[in-house]
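Mind looking over this structure? Questions follow.
Missing here is one protein chain; the remaining ones are kept as they sit in the complex.
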Amino acid sequence: MSDYSPIELMICVAARQMPDSTTAFIGTGIPMLAASLAQKLHAPNLVTVFEFGGTGAMLEELPLAVGEERTFRKALAASGITDIMETAQRGFIDYGFLGGAQIDMYGNLNSTVIGKHHPPKVRLPGSGGGNDVGSLCWHTIAIMQHSKRRFVPEVDFITTPGYLTGPGAREEAGLPPGTGPIKVVSTMALLGFDEETKRMRLEAVYPGVTVEDVIENTGFELIIPDHVGTVEPPTDDELRILREEIDPAGLYI
Amino acid sequence: MSDYSPIELMICVAARQMPDSTTAFIGTGIPMLAASLAQKLHAPNLVTVFEFGGTGAMLEELPLAVGEERTFRKALAASGITDIMETAQRGFIDYGFLGGAQIDMYGNLNSTVIGKHHPPKVRLPGSGGGNDVGSLCWHTIAIMQHSKRRFVPEVDFITTPGYLTGPGAREEAGLPPGTGPIKVVSTMALLGFDEETKRMRLEAVYPGVTVEDVIENTGFELIIPDHVGTVEPPTDDELRILREEIDPAGLYI
Amino acid sequence: MRVLESGQGELIQPPDLDEFREWNRAKKSRKLEDKLMDEHEAIRRFVFDGCYIGTELYGTVRAPMSLTREVIRQGFKDLRVAGQGVLELDLWIAAGIVKKLDITYIGLEVYGVSKALRRAVESGQIESVTEWSNAGITWRFKAAAMGVPFLPIRSMIGTDTFRYSAAKLVEDPFTGMKVCLVPALILDVALIHVHRADRYGNAQIDGISGFAFEMARAAKRLIISAEEIVPTDEIRRHPDRTIIPYYLVDAVVHAPFGSHPGEMAYHYVRDEDAIKEWVEASATEEGTQAYLKKYVYDVPDHQAYLGLFGKERLDALRAAAEAAR
Partner (left out) sequence: MRVLESGQGELIQPPDLDEFREWNRAKKSRKLEDKLMDEHEAIRRFVFDGCYIGTELYGTVRAPMSLTREVIRQGFKDLRVAGQGVLELDLWIAAGIVKKLDITYIGLEVYGVSKALRRAVESGQIESVTEWSNAGITWRFKAAAMGVPFLPIRSMIGTDTFRYSAAKLVEDPFTGMKVCLVPALILDVALIHVHRADRYGNAQIDGISGFAFEMARAAKRLIISAEEIVPTDEIRRHPDRTIIPYYLVDAVVHAPFGSHPGEMAYHYVRDEDAIKEWVEASATEEGTQAYLKKYVYDVPDHQAYLGLFGKERLDALRAAAEAAR
């Protein structure tokens, strides 16, 4: 087994969350690498959906933006943002991948501001399609750097809905039923959400990371089950494809 | 001057209502012949708009349906019904041409039922795009057979709005301001609407038709101005183009 | 945002957006599966008695006529129909299989009113008739296609078309202006005829697209008939031509001349004599039954239907379209 970075493992873990023959809403960055990796390994029929219109592209080369030509090269359809977002609104998109500067125990994400709204301490990019993905796709998976600064008791701003204030809160607010975050892929662990309480739960740590490390780097109380597994490290195949085919220029890894 | 039929004159009068470089929503039948005639004579840049997506076609051959290939042959755009109707809703369509089984003095049209709604004495086709054209285009022009049975005191069913119950009623109901019927081209006369009362007014009779003939064949009180003109008969050019180029098979004329 | 007035027409197919989402999650495969089948199988599997069904485009133009006839042939009944149509819906009404009707326009265009519609509605055989404008009903499809329960529109207002619809008049909470709301219309089944599709259902249309985009996205079950079945590579070469992506589609039927006696832009022109034959036959109940016997019941399938016209006549329709290009 070669050496690998936490980012590389994170990409592999994210890719493993993408089952074959499902639809996945792919944003810029890690999700693109993960989707490409999934297509080249276990999910050749993963249907990638990109915000600005590409559906079903074969990600032979890594796109750097969600609208660029590689997101609809050899695609099945190339439409526009309203068609894609309405497809999600109608319940056709299985998975969505999200990121943010902060996440709380209910999976709510902040990518808008640190501090108050205006003027803020730090102005972040804003929702982009994040809020739509988090509202309309069936399952969302957050991809996060793992640190106390990012896993916070309360996000400064709920940009994208997780379970809001807990069980039933999404439905009560008016969001489509049956949706919500299911996984968090961090640089330390794979996390999920407790069925009952909708609170974040540790599922498996990365090799070399302890449960205590994760707790230490999380700003809220995680649910720690009796058994915490260990994530499989990247296989040789995963690493080779990632390094040689997907990101040979080392833009992300 | 050749002989001509009332239908032929009606087509010529309708064509004369279509100014060059305006947009006109064209339905099946007489409006298609009139638009084609207008394009071939005084309005080469008349922009024809057809319900199912054709914009700016050159009507070299007569279409028989509002969606057929001739409605978007050499067109500037070929989209779909929502694009066309929303273009009208945004205020881009200057003229719309309408028909119906009944019309009243405020220009309200019935193409739905004779008698009560269900089950009716006579079931007619229904609104089609009529209601939309009558609601959303700036000016509408009705094309009608002139008879007491059709020019009635009260239509059995308001399919398409004229001025509804009179001045201000369209705006009060919620229809876009500044819209409404401006002309009625019948088989006997050209009629308009009084600015003040919004009631139908005789403007000019066809050659050989008297004002009394028109009154006789109208089921409500028409406004008769002091001066009633006479419509110019078809010119030789109009008749030749109509008969030889537009409807050589005599489908309508 | 007060409701100022409600249309009194029956809401024949009330929308349930969450149930539609759930349907789209559970019942619509994301797999690239071969969905090519014959018209018999497609109609048998996806149409059912009492279903709410719609057809695109419009009678004599790119209409799914071969599928329309197969629905009658298989004896389905009590259809609830979204009613903008010419020959296609006229056939269903004439065959007595329509129970409820969201009507916008049913007629014979240049040939006038539909006698079949008159008989079926005036006799009360069609139980319920709710009125809409053409745009109104397409906006209802569009609402469903967008995954929302209604859309605001500025037509239908102030008329009996509104009063006998199931729309509502409200005050816009942003501007205070009055707008009409039309409810989403989610179809149980939709039939759409296209120029080309692959076996998975990725479908492309040339020329105007009518309301194919909206209807395809508003349907729980979607049967596509296509003039040509093409390899997926051809779809992938021009993805910006795809109007209906595969995941919306349940069945793909190869149907050359699928719109006959109507036209198919760039492929063939309308068969005027065949259209007139229906116009004349449908004037009487007897004529109607004789027509249905000859062109629907007594032919086993679309291929046999085309056989009644013969290769020479069909070739001429193609040649006329070719000449116009």
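Just so it is clear, A, B and C label the chains in written order, and each chain counts residues from 1 on its own.
The rule is short, and it goes like this: contacts are C-beta pairs under 8 Å (C-beta built on N, C-alpha and C of every residue); 3 or more make two chains touch, one makes a residue touch a chain.
No experiment lies behind these values; they were computed from the predicted model shown.
Every shown chain that the unseen chain touches in the whole complex is listed here: A, B, C.
Considering B:34, B:47 or B:169, the position touching the chain not shown turns out to be B:47 (whole complex).
From the set C:170, C:224, C:292 or C:317, the residue in touch with the chain omitted from the display is C:170, counting the whole complex. The residue from A:22, A:48 or A:135 that touches the chain not shown here is A:135. When the full complex is taken into account, the listed residue touching the unshown chain is A:169, out of A:169, A:182, A:204 or A:223. Seen from chain B, the chain kept out of the figure touches residues 21-23, 45, 47, 54-56, 72, 74-79, 82, 86-92, 94, 136, 138, 176-178. In the full complex, chain C contacts the hidden chain through residues 1-3, 11, 14-18, 146-154, 168, 170, 172-175, 177, 179, 181, 183-184, 205-209, 239-240. By the touch criterion stated above, the residues of chain A touching the omitted chain are 28-29, 50-54, 61, 64-69, 71-73, 78-82, 85, 89, 108, 112, 117-132, 134-136, 157-161, 164, 169-170, 173-176, 251-252.
Everything below uses one rule, namely that only the chains that are shown with their structure count from here on.
Put simply, the C-alpha centre of chain B and that of chain C have 28 angstrom between them. Taking each chain's centre as the mean of its C-alpha atoms, chain A lies 40 Å from chain C. Chain centres here are Cα averages; for chain A and chain B they lie 57 Å apart. Looking at chain C, one finds that none of its residues touch two or more other chains. Chain B has no residue in contact with two or more other chains.
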